[in-house]
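Only one protein chain is missing; all other protein chains are in place.
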Amino acid sequence: MKSDKLKFLIFCLVVLVLPLPLAKGYLTNVLIFVGINSMLALGLNLLLGYAGQISLGQAAFFGLGAYGSGVLTTKYALDPWLSMVLVALVVAGFAFAIGFPVLRLKGHYLAMATLGVGVIAHIAFNETIDLTGGPSGLSGIPNLSIAGFSFDSDLKNYYLVWSFALVVILLCLNLVNSRYGRGLRAIHDSEVAARVMGVNARLMKVQIFTLSAFISAIAGSLYCHVMTFISPTSFGFNISVELLTMVVIGGLGSVYGSILGALLLTLLPELLRTFQDYDIVVYGLLLVCMTIYLPGGMVRGIPALVRRLVPARSGNA
Amino acid sequence: MLRLEGIGKRFGGLTALQGIEFSVTKGSITGIIGPNGAGKTTLFNIATGIYPPSEGKVLLEGTDISQFPPERRARLGLVRTFQNIELFGKMTVLENVMVGLHTQSSSGLFACSFRMPWQMSEERRIREKALEWLEFAGITELADVEAGTLSFGKGRLLEIARAMALEPKLLLMDEPAAGLNSRETAELAELIKRIRDRGVTVALVEHDMDLVMDICDALVVLNLGTMLAEGTPREIQENQAVITAYLGEE
Partner (left out) sequence: MELLNQITQFVISGLATGAIYALIGLSFAIIFNSTGIINFAQGEFVMLGGVFTIFALNVLKLPILLAIVVAVVATTAVGLAFERLAIRPLKNATPLSLIIITIGASILIRGVVMLLWGKDTQVLPPFSGNTPLEIAGATLLPQHLWIFGVTVLVIVGCRIFFHHTISGKAMRACSFNRKAANLVGISVGRMVLLSFVISSALGSLAGVIIAPLTMTAYDVGVMLGLKGFCAAIMGGMGSGLGTVLGGLILGTLESLGAGLISSGYKDAIAFLILLLILFLRPQGLFKKGETERV
């Protein structure tokens, strides 16, 4: 318990000072997206890593959050903070409603159904041109501001996004180490046994699906205000797969793993910039290789690898 | 305590159970026996709500629970263990029992993510309670072991500890002695008697006749999906129909 708190405090400190050496460099900009992706990956991890329910439609909730905030603030001149809350609640309500039929499905069928939701949402973003601007996107979204202080630079946005991300991380840490989190993991290991133990699996799956949609919608709202421009390509099937990759390579069922995954997969395309388009191949390879060779993800696999190598060496000596 | 009325179950065209009718008396240990394929596990699955009966009713203390999902039955005090042990393999032994305390606690999504003060004290209470149940089953020293790595015998004990954590009124055990050696079986018999002595009614499906005859107060015999006989262990041992079903026609 004590060490968990310490770990989180150290992590907060790192987040706080990280941009200082980078000053106004463009890495700060990249780190903003690490924050947004961390929230999205965490949302998916709650569902996939803890409750064991796959979703290939996370980009839909992300997109609904982004377009909801974008449209309300540009077309209806609504207050950005108010619209963020409104949109998140509506998206969560939507997820709750579709959650009951969707999460009755299992395994491959669940994957296909959530994928279907994702594709339909993506088509809707493209086709409702009057609202969303269609494929050419929606621009002129205002920055967020508090009492006249506008979040209009990378550094300001960095702290804005990461304060949200840190709250989400803290809440997730609390949640997974509690009665509720144990219930989720029980469902993952054996749904029948969990239900016989009095765990209301059906309701909990829908609740956690709703929570992950809520987090994704908030991330979407932040994204649209940071970018001030959004287009449907940011919310397609590829994004859902990218989030899945983050969670898998970081480590299913590990909060910090999701952040590590988000960090790696956000930095990777930047590093591969010279080899544009290679990133999709790399994602594919990562997904296949990680699942075969490191099913626990980086956070568990790398320490295990080190443990295996170190005694081997001392044994030789 | 538990009453089954005219239970029948069909899978597609196959009739697995038909006209099953008996009661489990409060405070007793009731054994359900029968040759392989008699429908014993199917009956348990119906009693605990894994699937609904095709016909008939399941009554728990007079309430018709036939259509209740398993989690609701668990809250009413009807809990079971599984023939092949269904543990939460990636969780520790202690955590497994803590899941068993799910119905004894109430913190929801909100309270848990915001670490409300009442949730913290509840969490402490759950942990202490869980440790008590580990002690009851005699596996305290395994508290921090991952449940998936336990031996079959220890896994069985954990499953019982976890089920007891729900403080059930009625505990259904599906072949509790399966896969245990004779020493473990003897310990199990003691444990089941201790469970009964705590006021929990027990019903069990079992193949081990020595165990059944030793601990059960009442027996129900199934054969090919129907009721063959019902009575005390002594009556059953002398019942001609039962002897024929087990040993075949002379």
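Going by the order they are written in, the chains are A and B; count residues from 1 in each one.
The criterion applied here is as follows: a contact is a pair of C-beta atoms (placed from the backbone, for glycine too) under 8 Å apart; a residue touches a chain by one contact, two chains touch by 3 or more.
Everything numeric here is computed off the predicted structure, so don't read it as measured data.
Considering A:M112, A:L271 or A:V310, the position touching the chain not shown turns out to be A:M112 (whole complex). The chain omitted from view is touched by exactly one of A:L64, A:V248 or A:V299, namely A:V248.
Residue positions on chain A in contact with the hidden chain: 48, 52, 54, 56, 101-102, 104-109, 111-113, 115-117, 119-120, 123-124, 126-127, 192, 237, 241, 244-245, 248, 277-278, 280-288, 291-292, 295, in rising order.
As a working rule, only the chains that are shown with their structure count from here on.
Note for the complex: chain A touches chain B at residues 171-172, 174-175, 178-183, 185-186, 188-190, 192-202, 207-208, 211.
Residue ranges of chain B in contact with chain A, taken from their complex: 48, 50, 69-71, 74-75, 79-80, 82, 86-91, 95, 98-100, 102-103, 105, 107-109, 112-115, 119, 122-123, 126, 162-163, 166.
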